[in-house]
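Heads up, one of the protein chains got dropped from this complex, but the rest are sitting where they should.
Labels run A and B following the written order; every chain starts at residue 1.
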Amino acid sequence: MSTQQSIFVDAIDLRGALAALHERGSDLTVLAGGTDVMVQYLRGDVLPRGLLHIRRLPELKERKFGRRTVIGALTTHWQLVTDQDVLIRHPALAEAAATVGGRQTQNAGTIAGNLVNASPAADLLPVMLVSDGVVTLTSSAGSRDLPVSDFVLGRRSTARKPDELVTSISFERLAESAGEVYLKIGRRHAMEVAIVGLAARLAFDADGNVTDAGIAIASVAPKAFRAQLAEKRLVGTKLDDESMREAGELVRQSVHPIDDARATADYRRRLLPALLRDAVTICRRRAFNRGEATGHAN
Amino acid sequence: MTSLIGADVARTDAESKVRGEAVYGVDYGSLGMLHAKLLRSPIPAGSITKLDVTAARGLPGVRAVVTGSDAPVARGGAVVRDQPLFATSVVRYEGEPIAGVIAETEQIAKRALGAIVLEIDPLLPVGDVEAALAPGARLVHPDWKDYECSLEYPRAGNIACEVTSDSDLRALARIVAQADVVVESEYRAQRQYQAYIEPKSAVARWEDGRYVVHTASQFPFNVRDQVAQFLGVRVSDVRVIGHHIGGGFGAKLDASLEIYAALFARHVGRPVKIVNERSEDLLSCGCRENAIVRLRTSLASDGRILAREADVLMDNGAYSGEVPLMASLPMHVFGQVYRTGLARVNCRLMYTNTAPTGAFRGVSGTYLYFALERHMDECAVRLGLDRRAFRLQNLLQDGDCTLVGQVLDDAGVLAEAFDRVEQVAPWSELMRRPSTPGKRHGVGIAAATWLTNPGPGTVTLKLNEDGTLGLVSGATDNGSGAVTMGVTQIAAEEFGLRPEDVIIQMPDTDAAGYDAGSQGSRTTHIVGRATRTAAAEVREKIFAVGSRLLEVDPADLNIAEGAVHVKGAPTRSVPLSKIAIAAMSTSGPIVGTGSYATPLPSYNPACANGLLFPVFPTPTYHVHLAEVEVDEATGRVTVLRYIVAQEVGKAINPTGVRGQIQGGVAQGIGYALYEGLEIADSRYRQRTLETYRLPLAVDVPDVEILLLEHGDPAGPHGARGVAEPPIVPVAAAIGNAVSDALGKAVNQIPIRPDEILALLSGDDPIRLR
Partner (left out) sequence: MQIELSVNGVPTRLDIEAHATLLDVLRGDLELTGTKRGCDEGECGACTVLVDGQAVDSCIVAAHSVNGCAIETVEGLARARGALDRLQRGFIKAGAVQCGFCTPGFLITLTAYLREHPAPTPEEIREAVAGNICRCTGYSQIVEAVRASIGEEI
């Protein structure tokens, strides 16, 4: 903490949290599970003048499974991994949450934390993008909704205003005739920051034609994004080799990866077409075998 | 009572560790202790133009700020005195200490670092070994000529050490020219960080005119010597007390923070504790060096090796430490497994503006064997010979000589080790195994000869009045179990005691005799043997007292189950406690001592120039086999199966031996596939454990272990060194397996998925930075 007197607010309910943000939102760093914020703070990457502790807020811990799924901001990764309703309606979200760090990280880290931290490699983000994710932001003045793709602006940057809190994220559930998956490429078999993360959600008709396609990729650009040209290329096809090959090429051309300490740009580009092929194949298999259990596709 | 030798006895410190009670170096503290942090250079090379500590000194809670002007001695170093305690005029690596702040809390000390005004004029860093060698390269040590050496060896300019074999170059040239096949390749390896989970630390105080240092060191006597050297005092003016070590793997053999803690403690007149944060520990650690190895082998078409040439460039980093000894290793490695015909070896160890490199389990062996074994595969493939058969054809046999002229009486164990692996994993079957769709299957085999460090040790045993045994030695257990299993079991066995009745305390350089530390797998062998010698003396004294008490000849007595018995009349016995008490009033308290250092095998001193590390005593033999699967889409490698055949002499504790082999292979898998310290512009790209990836439980298979137990007559119960070598052939075996899977040469460590994808798509190999 900086040498000046730091502010602490240990909020016990949403009203209290919003009041604190209203009064001094620009001085406060929101702290939920802390698995990103604390690491950055200890490294000296952030120097918060104050902390708003929101871990207790009961209003942010609910999950509703109506027409749309509404997940409270403080839902932890482990809760996503183990919630039966999430596993049925959003298997890729559970799958992605299971790859975030180890059990310790998953116990503490939250869905909103992953989103708001806005790492280019954030695992949950591509899944949110193919699930029509919408963020609900609340301030003492009221609430507003923002599609996830508009909420994340770039690396470590979001549209959250200093007096706002992400209170929930809603999603469209996986349709009957659809399958989804999250694939993550890393070096080791766990505890990896994605070298590439790819989420796919495909819907099919009874003849096996793709009626809808969502493909989102992380870690190849400052923020995760949907590969819209590739999506369009696949709709109306039966995922024949030619279509998949061309879609793979479109994905490869759409990315702007960098060399970093984890992998080269070249590597990221090279493996995308095969990764896409694997993803859409799994989506089809899962769409037609809805009883199939998801595993870690890591 | 069954013998403890060969028994799976629990280590005697396991309980304190599972309770969380064991006090490690970082856990140790002293009343009235202050805390220190080091200011480290943010850039790899430059001239210090300003260092102003006034503001830092004045901060509340700061007791002192120490700089190079407070260092008693200009430069120190194990082999050559090239290293200052603090950089004064120039900095030579990112992370080099420049000043130290001592304060009431660690937080205050850390904050005060930010108040030190430091200005450095950057110099173009000498970034790698090739840059260091280039004509006109800037000298990392312009004053190298003035540096003192305890003994001279070839060094000049940026060449920190050079070893050159004495070879008949004309004969060599003829062979090369006339050979049926000549294979030439280059191999590269990045650094590997030891990444012990307990960061380095030290606590020191100045007391009664001496430095007293508490530290989790693998080699307390070495720490003593280095503290004494750098602070300009006699070695007996330094006392080092050890604590449980949370992993060392070679990195905790040298003094590091201890010297600073000692200096600071004297400066402020209070005990001082200093602990590395993980990032600074990684930055400043003496990692396994990065290197470039070029091999050229001349062959006859029937598979005979006619000549072998090796040119090695090793990265010394900014200061030498003991790494000049490593420059000798190519002379050993390239001639102690396979016949070489005529050989030529040149090794140059280069100064660069990077962190000083140092010892990590297996030292240079891990990449030298990688190069050797990759090359053997490449030769076999070029000749159209089976890779295993080609090796067997050229294996050394009993009585063969290495390149340094050392005779390996039992090199035939290598062939036996190959056989043992064959029995559980028939080579021809493995060769026929098909790949699953989307994957490539590959198999690799590698052999190695390694040593048991011969360094001296000494043990004093004392028989306590309650019949337990006190064992005093300077030996350290770095986690291997060498002390809490090996030495303990050996000692207990001598007197029919339980392991928990052998009392061993942490090493104290005042109380114990010299011990050469936990390195090179020496402890069970050397200290175990010294224990048996000491035990013989104690037994003799026990028998002398016992013979009086039992009124028999000493030769009619034996010791079993904690008592002295009359042979043939076992009910006539006296417990050891009574013997000890009886001795008090007659001969005096019963103690015995034993010392041992391995007599060095003979060798030919004229074999090379600069050979600071001349022989491989008490050799052991190893064959590793790796079966891998490479994913064609991602380039990721999964180790499906891993087999180790290892000559151990005698497994004093099979569970302990297994733990060392499994653990060493895991570190080798990390080295081969996951870890990698990339250096770009003389800086590490990987800075913390987030990007420097250590293998996890989901990354490492269960190793199949085949032990060969040909006892070493010189070892306690025949035991040879076990713990260091399991890491040595791993990168070689995996490198060969991956190359086999791809049908392409993978000649860099670590083996990276992007390199694999590039090879699979037919592109040029990616050169490692």
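Side notes on the structure shown:
The criterion applied here is as follows: a contact is a pair of C-beta atoms (placed from the backbone, for glycine too) under 8 Å apart; a residue touches a chain by one contact, two chains touch by 3 or more.
What you are looking at is a predicted structure, and each value in this text was computed from that prediction instead of being measured.
Of the candidate positions B:D27, B:D311 or B:E465, contact with the unshown chain belongs to B:D27. The residue touching the chain not shown here, chosen from B:S41, B:S256, B:N316 or B:S480, is B:S480. Within the whole complex, the absent chain has one touching residue among B:G246, B:G496, B:G528 or B:P601, and that is B:G246.
On the side of chain B, the interface with the absent chain consists of residues 8, 10-11, 13-15, 17-24, 26-27, 107, 194-199, 244-249, 277-278, 478-481, 655-656, 658-659, 662-667, 688-690, 694, 696-698, 700, 702-703, using the contact rule stated above.
Residues 1, 6, 8, 10, 31, 34-35, 38-39, 42-43, 51, 53, 55, 78, 101-105, 107-108, 189-191, 296 are the ones on chain A that touch the missing chain.
The definition used in the following text is that only the chains that are shown with their structure count from here on.
With centres taken as mean Cα positions, chain B sits 44 Å from chain A. Only residues 3, 185, 187-193, 261-264, 266-267, 270-271, 274-275, 278 of chain A touch chain B when the two sit together in their complex.
Interface of chain B with chain A (complex): residues 111, 632-636, 673-674, 678, 685-687, 690-691, 693, 695-696, 698-699, 753-754, 757-758, 761, 766.
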